[in-house]
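Let me begin by handing over the structure; questions about it come next.
Omission of a single protein chain aside, the complex is shown with its protein chains in their original locations.
After this line comes subunit A, so read on.
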C-alpha cells in the first residue's frame, strides 16, 4: 500500500498529465456523441420506420469488441486521439439514442395533443414540451454513456492516444501492478466523479415538482438546487479549461520543427523511443514527440505509412516475415537488403541496422530444462507432447514463428498451446501453468525470472535486428536524421539492450530515465 502511494507520488506529474488527457478526450467524445445521438433519437421518434434499423445498428456496433473497432479504424483514421475519440463516440451513441427515443416517445400523447391544440408549432412542441419533458430520461442515457466512456477511453492507449490506459497497458507489459493501479485508480475515481456530476445534471433538468422531495421544503429544495448548479458550473468551467489548455498546447508545440517517434507496446520499444528521441534532440534542433505503446508492428507500420508517425524502430525479421510475407531465412544481409528494397516502395526508408538481434526464442525454467534435459529447441521435439506452450498472440499467428517452428520440426506437437498477452506468460511460467514460453532474446524478463533460453541451432527464427524505419518524406525534409541515427544504431548491442530492459522490467525503473542515463553514461549526449 505504502509502495503504491510512493509510486503515485513519484509519478504524479505523469499521472496528472494522462488524467487531463483522459478527461479531454472523454469530454470531447461524449459531447460529440450527444450532438449526434440526441438529434438521431429525436429523428427516429418522429419517423417511426427508422427506429428499429437505427437502434438495431447501434446495438450491433455496441457488440463489436472495442479492440477490434480500434484495429479496424487504423486504416481509415490512423492512430492517436482521433480514432480513439471516434471509437468512444460510436460506443456512447446507443444509450443516448435509445434514451432520447424512449423519452420522447414515452410522453403522454394527450400532452402532445394539448400542445398542438393550444397552437404550438411542431418545432415549439419539440423544443418547449417534448425535449424538456424527455430531458431527465435523455440525461440518464448521457450519464450511462459518459461513465462508460471514461472506462472505454483507457483503450485509447492501445493506439497511442494516451490517457490513463497508457499506465494500465504499460503496467501489464512490465508486470508492474503499481503502474496498473496508477492508471486504474484515477480512471475509477474519474468515472465515479462523472457519474456524480451527471447525476446532478439529471436532477437539475427534472422539474422540482416531479422530484421526490424526501420531506424537505421548497425553499430548502431551491437552495439545494442552487448549490448543485454551482457545482456543475464549476465542473464545466474546469473541463472547458482542460480542453482549451490542450488545444493551446497543441498549437504552441505544433509550430516547432518536430517529428513523431512511435514505438510498439513492450519495454524494449519504450526504451528505443526514448533513446532515439533523446539522441536526435541532442544532436539536431528537431523536437521529438514520443508516441509510445502503439500496439504491434501492424499498428506502427500503418501509422508510419499514413504519416501519423515519422519513425519507429522495427525488427528485420518482423518486416521480412510479417509485413512483407516472406518465408524465414538465416541470411542476415539478405533479409536486410530485401527489406530496404521492398519498404522503399511503401515510401519507407530503413537506415542502418542496430547492433542487437532481438529474435524470438523459446525459454523454459531451469527445473524443466533439467527434468527433460533441454539445451536446444531441437531437444524439445521428443518431449513436446508433454509440454504446454504459453506464447504471445503475435508468436502464434506469425508464419515466421509458429509456422516456421512446425515446418522445421514436423514432430513438434505441444500438448496444449495457450495464447496470452505479453508479460503474463512469464507469470504463467513461474506459476507452472505453462512449461515453455516464447521470448525475445533481449528481454529483461528472462533475467528477472531466471529462465533457460533454448538455443536456435537450426536458425528457425529469422534474424531480428532492430532497424530504424523512417517515412521517406521525413528523411527528405530532415536529411540530417539519417547521419545521426546511423551513429547511434551500432552502439546498441545485445548486451546493452538486455541490460536496459532489465533495468526497466526487473528494477521497475522508467524507460525514459533508463534511456537518458545510458546515453549520458556513454557520453552520447
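Quick note on the criterion: contacts are C-beta pairs under 8 Å (C-beta built on N, C-alpha and C of every residue); 3 or more make two chains touch, one makes a residue touch a chain; residues count from 1.
Quick note on the criterion: contacts and distances are computed from a predicted model.
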Candidate names "tRNA 2-thiouridine synthesizing protein D", "Sarcosine oxidase subunit alpha", "Quaternary amine transport ATP-binding protein" or "ATP synthase subunit a"; UniProt protein name, chain not shown: "Quaternary amine transport ATP-binding protein"
Selected from A:124, A:347 or A:385 as touching the chain missing from the view: A:124
Selected residue (touches chain absent from view) among A:39, A:207, A:307 or A:411: A:207
Hidden partner interface residues of subunit A, rising order: 110-111, 113-121, 124, 128-129, 132-133, 207-210
